[in-house]
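Before we start, here is the structure in question, set down as structure tokens.
Removed from the display is one protein chain of the complex; every other protein chain stays in position.
Coming up: chain A.
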Amino acid sequence: MTMLKTSLRNLLAHKGRMLLSVIAVLISVSFVSGTLFYSDTANSDARSASRTGLPDVAVALASKDGGSQPLTVSSEDVQRLKEVTDAARAVGRVTTESVSFITASHQVLNASGRPVTATTWDSVSRNAPVVSKGRAPRDASDAVLDTETAAAGDVEIGDTLRVVGPFGTSVVEITGFTGVDEGQTPPSAVYLQPRTAQRTLLGDTGRYTHIALTAAPGTTPEQLAQRVKEFAERPYETKTVNEAAEERRETLAGGVAVMKYVLLGFAGLSLLVGAFLIVNTFSMLVAQRTREVGLLRAVGASRRQIGRAVLFEAVFLGATGSLMGVAVGLGLAVILLEATGTESAVVVRPGTLLLSLGVGIIVTAGSAYLPARRASRVSPMAALRDHGISEGDAHGRGRAWIGGLLTAAGAASLVGAGLAERSEPGAILLALGVVVTLIGFIIWTPVLARLLIRLVSLAVLRPFGAVGRLAERNALRDPRRTGATAAALLIGLSLVTGLSVTGSSMVASVEEQLDNSTGTDFVIEPPTGQLINAEAERAVKSVDGLKTVTDRKRLTVTLVTPGGKKTRSSLIAADTSYLRDLHVATVAGRMTDAYGVGGMSVDENFAKKHGLDVGSALQVGLAEGVTTQLTVKAVTVESPFDRGAMYTGLPNLLNSVPAGQVPANDAMYATAEDGQAARAYSGLKKELAAYPHIRVRDISDYKKSMQDQVSEVLTMVYGLLALAIVVAALGVVNTLALSVAERSREVGLLRAVGMSRVQIRRMIRLESVVVSVFGALIGVGLGLAWGVTSHELLALSGFELLDVSWETIATVMTGSVLVGLLAALVPGRRASGMDILTAIKKD
């Protein structure tokens, strides 16, 4: 009880010193709990994904050959299946995500990032959608959509909507909204009349993409599905309502899960960094209290009591920080939910609360464990000694060995990754190397501190004379403390550096490729998974000033190699002009031959894997029931564009596949007549204004949007890493502040023998800067090693240029100096403001 009281009194006496530790715990825990609250809430949304529109069993044809067109069934198939399976109802449906909806205000309709599906209106199957406002569609030009999507796109009843599908464009009028039960997430869908859907989405009337079966009373969906499978006439595949609902839930939760793990990863990082801060705090408090602990031991406190008292302080501190962190985390969750457009109230599960508190408390207590053990080993004699204990073997041999070995192992793993010939084992080695070198360096920093801090001091502190020397000695005084402070900083900075090298190398490589291997002036692309339908294609081709226009179609094909192996792959069939739009280097053969009659190309890796060479003949399933023989005429080099693609000339496709099964263009390329580039660009933009989902870019815009994409990702990641860096900066402040308090007598002495306040401040500032720069140096070095290794791996995929973003590295180094300067502000002011006499007299 007495010990407990001592602990509490200590906490209160040192609450200033604990402040930064509490803040570190608070920041980390708020991030952990915020992420968990957010994902709980988003998941509960996902869990209650509505079953609206899901029939008991959905039946579609299983594809056995290649082809890019959905396989369809006829009205007779629907009828036949109903009879064979004894279903209560069978409804033919057309459903696709390969469609864009353009609102009256020329906006592309989307449901907070989720694609909007087009599907046929079916009010008779089980789980049929219900119109909650307005009326159901009656005419071919009527359509309804769900309330949430309507709200997201500002669509009102009576508005028109353009439906741009692979086979054409329809204009429909919105006659009503469908709704789902409160608390459920509706499928974002626009419901069309069958004829409209068939014309626009399939290009063929009387056909359906799948059949919705409703089970008769007494039959479960599973039984019904079994009957479909037993029906051998057609190769049907089934999906029961439960399977489909699970799929929906997973889709909804999938994005959340990825985000959750990414955010938790960053939260974990800042927690790790915070742990360093806490270790330092407790080490220093224990060191300061040595005499007091010695006295307690002398009057009979046991080792266990001492250790427990310190741990109790840690638990108390962890609990305080965690509680506040959870409160802040709630706020963060609300912000996250708002940002992602989820409008549900935050779900607070007791498990999440406990987990967040537990993580905070355990990490704090765990960090304080070693200092607590050290405190328990203080001998009663310490009470009699004048000065505090030394903090043990700070640069112990064991540490040097373990750190060195881990670093060596990590480095070996990185080298292995750099030398890897294939991406997957390389990536695993890279990840392993990153983690192991990071841990190695964290263990190693105190050992490195002696060497590096001297070097940094040589470079930086020389002009500062005695003040500089004192700063250096202070930084070196306790290498473990300095090491932990710098290690906290190096975690965030090494990741920033590594990612910046990776990112800028990717951008530089792609830019170089764009410069060297593209001859096209304009790139015309619809969103992923969608196509440029015939109308849009005509619009492109009608533009004046274009010299060439390339049709490019992407097919999923089945390939049978000479060895009889069957695989699926993606095949690009394009006009010959595509060869000039995008130069593809070859290992063997010529691309013009690959585009010739009966020719094709395969990429290096595929050729190696299947033992193919120029002259090998492949059986290619181009569409359902259409197989043709193509001969390999060229083997291509891996490039960042059309990764791993195989090419063939468009005529090879058009000559063997019936017109109805030829897919629309997945992209188009165009070159302008000499001097007509500007006119052609504006012409393309104007003609495609009616298709806002299709992007037209010239090469410089294309480059820019690619840079933007990469820098957007990097900015986000840097933003999240900033969290860890802020906590690390707090660690620098913390270490400085505590050591200034610890060294108040020294400061007093320095002042007495004539050091000015300005010099005292400078001394603290220089120490702070040296420690920060030390951390940054290791961080940048480590990050460069990671970045270069990851570049070696990227080079395997054709990203061959290494680009070290020196600006980022300069920013990191300048930033670390700034962190050092800022961190020294308060401790420096406190030290310089210290009263000489009290500083000297204090014992």
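Here is the rule we use: a contact is a pair of C-beta atoms (placed from the backbone, for glycine too) under 8 Å apart; a residue touches a chain by one contact, two chains touch by 3 or more; residues count from 1.
In this section, contacts and distances are computed from a predicted model.
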Have a look at "Na+/H+ antiporter subunit C", "Potassium-transporting ATPase KdpC subunit", "ABC transporter ATP-binding protein" or "Hydantoinase/oxoprolinase N-terminal region" and point out the UniProt protein name belonging to the hidden chain. "ABC transporter ATP-binding protein"
In the complete assembly, which of A:82, A:454, A:469 or A:829 touches the absent chain? A:469
Residue by residue, what part of chain A touches the chain that was omitted? 386, 465-467, 469-470, 473-474, 476-477, 745-746, 749-757, 759, 836-837, 840
